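The other protein chains are all here in position, but one chain of the complex has been omitted.
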Amino acid sequence: MMKNRTGIWIVGAWGGVATTVTVGWLATMKKVVPAWGLTTELPEFSGYEMPDWSDFHFGGCEVRASSLAQSAEELVEQKALDAEIFQAVASSLPSLDAEIVPGILSRSGKVVEEMADWANDGGQTAREKVAAMQDAMRAFVKRNQLEHLIVVNLMSTEPASPLNSEQEAWTCWEALDQTLDSPECPLPASSLYAVAALQLGYDYINFTPSLGATPPALEDLAVANHARMMGNDGKTGETLMKSVLAPLFAHRHLQVMSWVGHNIFGNRDGVVLDDPRNKATKVASKSHLLTQILGYAPQTLVSIEYIQSLGDWKTAWDHIHFRGFLGTPMTLQFTWQGCDSLLAAPLVLDMIRLTEWARRRQFIGKMDFLACFFKSPIRVEEQGFVRQFEMLEAWIHAK
Amino acid sequence: MMKNRTGIWIVGAWGGVATTVTVGWLATMKKVVPAWGLTTELPEFSGYEMPDWSDFHFGGCEVRASSLAQSAEELVEQKALDAEIFQAVASSLPSLDAEIVPGILSRSGKVVEEMADWANDGGQTAREKVAAMQDAMRAFVKRNQLEHLIVVNLMSTEPASPLNSEQEAWTCWEALDQTLDSPECPLPASSLYAVAALQLGYDYINFTPSLGATPPALEDLAVANHARMMGNDGKTGETLMKSVLAPLFAHRHLQVMSWVGHNIFGNRDGVVLDDPRNKATKVASKSHLLTQILGYAPQTLVSIEYIQSLGDWKTAWDHIHFRGFLGTPMTLQFTWQGCDSLLAAPLVLDMIRLTEWARRRQFIGKMDFLACFFKSPIRVEEQGFVRQFEMLEAWIHAK
Amino acid sequence: MMKNRTGIWIVGAWGGVATTVTVGWLATMKKVVPAWGLTTELPEFSGYEMPDWSDFHFGGCEVRASSLAQSAEELVEQKALDAEIFQAVASSLPSLDAEIVPGILSRSGKVVEEMADWANDGGQTAREKVAAMQDAMRAFVKRNQLEHLIVVNLMSTEPASPLNSEQEAWTCWEALDQTLDSPECPLPASSLYAVAALQLGYDYINFTPSLGATPPALEDLAVANHARMMGNDGKTGETLMKSVLAPLFAHRHLQVMSWVGHNIFGNRDGVVLDDPRNKATKVASKSHLLTQILGYAPQTLVSIEYIQSLGDWKTAWDHIHFRGFLGTPMTLQFTWQGCDSLLAAPLVLDMIRLTEWARRRQFIGKMDFLACFFKSPIRVEEQGFVRQFEMLEAWIHAK
Partner (left out) sequence: MMKNRTGIWIVGAWGGVATTVTVGWLATMKKVVPAWGLTTELPEFSGYEMPDWSDFHFGGCEVRASSLAQSAEELVEQKALDAEIFQAVASSLPSLDAEIVPGILSRSGKVVEEMADWANDGGQTAREKVAAMQDAMRAFVKRNQLEHLIVVNLMSTEPASPLNSEQEAWTCWEALDQTLDSPECPLPASSLYAVAALQLGYDYINFTPSLGATPPALEDLAVANHARMMGNDGKTGETLMKSVLAPLFAHRHLQVMSWVGHNIFGNRDGVVLDDPRNKATKVASKSHLLTQILGYAPQTLVSIEYIQSLGDWKTAWDHIHFRGFLGTPMTLQFTWQGCDSLLAAPLVLDMIRLTEWARRRQFIGKMDFLACFFKSPIRVEEQGFVRQFEMLEAWIHAK
């Protein structure tokens, strides 16, 4: 086992975000790109003994046969990823492909199941699926002499799980554990990965709005195994803007009458979100924060639509109708044109680094200090972006 | 003298913002409008013994003959001010007009001087102008049995003053005092009002980008006379947006390559700003904060143009060109359509209330806790809106 | 009977558009407003003997009890209609209310049926409903000594009718006539009004996307009775923009890859369109023209959403993704902020005037020269706005 050498287990390892994470990690180590976009590379945070980028080793799983090069080429085609950066790291990709194994399916939704041509058939019950995944994780750790593993969920969004906070299994790990043997186990794949990781003392980060490690029962499991966890749903575009702009209206005491947001994009996530069941999970994650920041619920509308020609370019138009002193209605509109994968990837890298650093600093449990990276930080009340960032600053600068 | 009864001396008392302040103050006291738009009416700040709105009495001065009703009708015509609100308070306006006296001119710029048909001719030297204004202020205080006076500068923007930080008069009151007798006194009217107020122990707030009480010599004068002062330039629209959005780019380590802002509007301030000398003062106030928040200077462009048909509706289009991880350029654009006067007026009322409250809490000197209301808070480093608001929260909740 | 005196029978006479038509007609005759917005008042068309505005007399029917004053006040409240214009004509409204009788319902959709508290119960079969309406029309004509009647449908959008071009009744009036006695008569109210009008030799204009006089059988009925007809769906905002912009892409041979249009508004039409069955009719009317102008079908998306705070202010955001020479994708976005009723009303007045003029010029049948006023001009191929306008110019300037 090598000291300070930690594995990264990407769930959905050939997807657009995962490919950008992997290419970007290689390019950062090779110093062919500057540090822009990485929060942990801010001048403010220099001078701390954070993990080096070279302390990590990448592997993971997928349910759709592909390769890092093929995914990267799609991103180049869509004018998201720069062709020269891809070329600079292309020779390193095949050996990373070799570390990617078939993933598991469970309540993943019809669209994903139809796409899945490479899933692991090794188990019938949820418990068997978890066990098979743990075998794969342990083999990766052993083969590469790793000290630790961080599991990052980058799969497409799942439909809502039937598990909810009314049920005992929501808060009690023993009750949740028993469902693993049931043919009606309510846990989707994102949560089975969480169980697999946390039981082994590995860390788990959910970058999607899927259930993942949301139930308090899984936070308890993490603490019991001295592991770390956090989620949900990386905050990269329109929702990031909401968490930046809503405090303006709140602090100026301006009444938001309605907030309409239309999102269009054309990557594979878009195909999955075209299924209304998967989309409902995503919209819920994008909507709640306005009420939390404003203290009341304006009329809201969030649409997410698949427009093929846009590829990875996610375009959002938001129309905010508000009024303040003396009541005359006014309007703020914004248009955000960003590459989804390029905005998401550095957040994943930052969180990998901060999670590993948290381990070295003996932090255990739910990492609230990562709230600024998430649309729906698990059981964190603060939704304003700047105040969430101050939580991160406080944690980094502490002791 | 009545206990807790404080005069408000509006400089530019028949302008659009001043009229909205006055109408809005009356409407708020009569409870014909809800509290939206007023920061000091936020639920978070309830439970504190802030001054009542009825503790204030309005007067002031002007250089352009008009009346509150006439100015209010212009705002109704421009679909900024609601006709019913105006009607609800119209009968109270003539008695307030009677408290408005001719103002002074000094380095006010060609456009303002041409508009000025009602200026005070009582003095030739700056010292004589100050003395005449002090006579008017004292008469207002005495006539209305007021305990105190707060002077608020709402005049149009002045051209840049020749006074600068290289000169002794910048930091030393005694040196600055001597210039008052010189025919080349560098102080513009906005600063003469500050001198007039602070010498008498009255408070001074500069809601414009003009020089006002900016020189440290005037902060010293305030402290010596147990008075309070702050400025500069109310933060109401595009610059407010900049101070909200720039922290997003800073904290996400996104590189802002260029930030272009075009402002169009058609009220009287627009006429004054069409003179390049006056406009230069305004643009400087709108530009500096990006560099302070980002830590580097992106290419910026700020235009302010007079488009008559817009009246009081200030429309801003901003185009932010940025890149982050792996360098692909992305774009954020926003369009802000707001009524200038309606956005500015509640800030003036909030600051009047907070300044009076500061007096009752024995605060003396420069009121940094008001930073969130200003484009260029005097000698305050923090330019991010949320962190500036936290400064206000801390002050209110302190002790 | 008075020479050159023609009745206008508004279906949906207390709706927002109808109220604006009525108020605007009165204001135009009283000359309290300039002629802006009226195509027939263009300098280019002066010098022709068009009907005078005073040649018309207004009446009609409604299914929802209200009054012109009440509807006008709502529009003033929403900052659409100017309060002074309303005041200038308010005294004339009650006598016009007295000419409005209960309307009929038929396949009008659940939302409209629930709103309808004033419908005519005089008939069970479609034929009886038509007869009852004809009685009301004739009584209006007789009472006011009118020479002729023009029926204008301004009701909310109906769900799609089961009648289609595969059926004999689509093209053959005799076959369609027979359905009027059937309990399953496929005709919605909009078409029953058309039958009622055309049988009596009265003219019929359908300003909505409902079926109206679309079937060729009804064009034949019009010709047989020397009447005039046209529709469908007034072209006022986003679709007007499409018919103006699409020729740019067509003539420059630019490939439109996708055209996304999001519409938000908060008037009563919005409530009706929130029912997916009614909305489907509207979306179909807004989508077809791109394919006709471009010659191929780009990916399109049209959303129409009810956002209460907007009232009559319809806001559209369109995102057009295109590429041309050498293939690099480019973008055109537009935001349209207009008052729905104020944009629609002058088109209704123009068409009333042109229809009456057509009668005086002995024109009979389908009025293709009105194509520029419609989203879906019946059986007119040309969809480009300028070329449609040239059709109107040619007709006006002809002999």
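When the chains are written out, they are named A, B and C in that same order, and each has its own residue count from 1.
Basically, contacts are C-beta pairs under 8 Å (C-beta built on N, C-alpha and C of every residue); 3 or more make two chains touch, one makes a residue touch a chain.
The structure displayed is predicted, hence computed values, not measured ones.
> When the whole complex is taken into account, which chains on show are touched by the absent chain?
A, B, C
> Of the residues listed, B:34, B:123, B:329 or B:365, which one is in contact with the missing chain?
B:329
> From the list B:284, B:307, B:364 or B:391, pick the residue that touches the absent chain.
Within the whole complex, the residue contacting the unshown chain is B:307.
> Tell me which stretches of chain B touch the chain missing from the display.
Counting only chain B, the missing chain is touched by 79, 257-258, 260, 262, 264, 299, 301, 303, 305, 307-310, 315, 317, 319, 321, 329, 331, 333, 335, 337.
> Spell out the interface residues on chain A facing the chain that's missing from view.
Those residues of chain A that touch the unshown chain are 79, 83, 335.
> Which residue numbers on chain C touch the omitted chain?
Spelled out for chain C, the touching residues are 20, 23-24, 27, 33-39, 41-43, 79-82, 85, 240-241, 244-245, 247-248, 251-255, 295, 323-328, 330-339, 342-343, 345-346, 372, 384-387, 389.
Rule of thumb we're sticking to: only the chains that are shown with their structure count from here on.
> Could you put a whole-Å number on the gap between the CA centroids of chain A and chain B?
44
> Among the residues of chain C, which ones contact at least 2 other chains?
79, 335
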